[in-house]
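As you look at this complex, bear in mind that one protein chain is not there, while each of the others sits in place.
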Amino acid sequence: MSPARLETFADGVFAIAATLLILNVEVPELGEHSLAHELVRLWPAYVGYAVSFLTIGIIWVNHHTVLRQLRGVDRIFLFINVIFLLCIAFIPFPTRLLATYVRTGDGRAAAVAYGVTLTATAIFFNLMWRYAIGDGGRLLRSDADRREVDGITRSYRPGVPMYAGATVVGIFQAEIAAALFAAIALFYVASSSFFGRDEVVP
Amino acid sequence: MSPARLETFADGVFAIAATLLILNVEVPELGEHSLAHELVRLWPAYVGYAVSFLTIGIIWVNHHTVLRQLRGVDRIFLFINVIFLLCIAFIPFPTRLLATYVRTGDGRAAAVAYGVTLTATAIFFNLMWRYAIGDGGRLLRSDADRREVDGITRSYRPGVPMYAGATVVGIFQAEIAAALFAAIALFYVASSSFFGRDEVVP
Amino acid sequence: MSPARLETFADGVFAIAATLLILNVEVPELGEHSLAHELVRLWPAYVGYAVSFLTIGIIWVNHHTVLRQLRGVDRIFLFINVIFLLCIAFIPFPTRLLATYVRTGDGRAAAVAYGVTLTATAIFFNLMWRYAIGDGGRLLRSDADRREVDGITRSYRPGVPMYAGATVVGIFQAEIAAALFAAIALFYVASSSFFGRDEVVP
Partner (left out) sequence: MSPARLETFADGVFAIAATLLILNVEVPELGEHSLAHELVRLWPAYVGYAVSFLTIGIIWVNHHTVLRQLRGVDRIFLFINVIFLLCIAFIPFPTRLLATYVRTGDGRAAAVAYGVTLTATAIFFNLMWRYAIGDGGRLLRSDADRREVDGITRSYRPGVPMYAGATVVGIFQAEIAAALFAAIALFYVASSSFFGRDEVVP
């Protein structure tokens, strides 16, 4: 199967998982407070929506960077991808957990659930890349640039420890962990926009 | 990354956000009134569905007009797009707010929420275009027609002030603001159908 | 814009609208009856799911037949398509109405809602085709076969009267109307499978 067919399926899962996040933001039912008041109180749901949407967007960009280096895919690579996409499609659930419970006494369980999901996503993403470049470049295009490949490997290295670290923080303090999840997303946007600025691919 | 790959992901988000709007139209539970009566009473939900679907459809058409002018995309452009799509995927939420509350005392908060979302969408859409044409046509195709590019720039100019204006109206009167949101969508359909009539792209 | 881009967006809406139909089939909560008993009682939901999925599938096949005849699309054609897709994405709502109320005293309102939606879909589908072939073949490919074009026109003719007729029946009797909606779908599958049997497009 060509990388193109995998891209169609993967892009579908990315787009749907990101768009389904909006179902986590529920229209409030009004009691004694006004709608304006309830909409302000919903802010953790908006932040959760934005952080998870941005995170999925970043992973989507990186997934294409990986596929662009490949000459083809085999079945093991496909199944690593299916499990990786299984993690991506799971993200709306812990996002809702965290938005619902972050400011309560149960926030830490929600932060750990979010962190475990993102850590697993990062692990399978790295596994996918390691498998592709393993065994002397098993799936790499023959014209793949060694320097670029090494650069990609380096840039994916911090993902797992950063998410695992934020998850450990979540065991003790939910709100700081949530802030770290947002910071990781912003870090990726900032760093890749900065470093990748000149690249214009036709 | 080529514009084609961005199109696949963006088209996915457009299609899903538009189609999810139907989840806002809920099957009524019957009390003392008949189903026919309840279905008639649901009319703000139908109007909200139609206006938001049409609005997303218009933005989808315009998004392709933009991408057709580009020779490639860089990471900054990609991340502006991710944030723009984050706004698009958010639209089902204020649509439901407005359909639920437009005729109540809380309608103004709902109208402002709808307006803020659409204004933000228009801002990021313009930012995307400005970035692409900035710096002497950073991402433009070498054969892009200057007159056409200027025409696009002109046609996107009214979006932000129109939505911002309707939002300000929403602070005072929800139903007039809602009518303005519908009028903006119809204005775009009418004007672009009128001006773009002869263009047949193979 | 090329027909290919429209196809991506339209295929997205078709696929999502069809797949969202499953959200209409809800897991029953158990009272005094067993799950087996409740699952059997859900049969109108299964039938509704199957008929609407099949109907959307048929329209998807026909939509491609149309696009295959075109050399390009203009903005009026695009906006007719957006409104046509707005009807497609609406189908899950009356499907749920009909499955919920078909066997109650409110079944007729549900049948009429379903029928009006499908009639409107058929009207915009025909409008789309009429616009494409109007004015001496406005959007037709130069090598389009006149006989095939006439055959398509003929095959789309019965859609609106059939759905409008079933809707009128729905004003008086819900279950017969529902059976007619199923019969129309089966009629299309049978007739096109029969007549189109030999066509193998590479």
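We call the chains A, B and C, going by the order they appear; numbering starts again at 1 in every chain.
Here, a contact is a pair of C-beta atoms (placed from the backbone, for glycine too) under 8 Å apart; a residue touches a chain by one contact, two chains touch by 3 or more.
In this text, all values refer to a predicted model and were calculated from it rather than measured experimentally.
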Absent-chain contact - pick from C:18, C:70, C:128 or C:152: C:18
Residue among C:53, C:114, C:156 or C:181 touching the omitted chain: C:53
Residues belonging to chain C that touch the chain removed from view: 7-8, 11-12, 14-16, 18-23, 25, 27, 30, 34-36, 39, 49-50, 53-54, 57-58, 60-61, 64, 68, 189, 192-193, 196-202
Chain not shown, touching residues in chain A: 1-2, 5, 8-9, 12-13, 16-17, 20, 23, 71-76, 78-79, 82-83, 85-86, 89-90, 92-93, 96-97, 100-101, 106, 108-110, 113, 138-139
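Throughout what follows, only the chains that are shown with their structure count from here on.
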Cα superposition angle of chain A on its copy chain B, in degrees to the nearest 5: 90
Chain A and chain B, separation of their C-alpha mean positions in angstrom: 26
Distance between the centres, which are taken as Cα means, of chain C and chain A, whole angstrom: 36
Per-residue overlap in chain B, given as positions that touch at least 2 other chains: 8, 12, 16, 20, 23
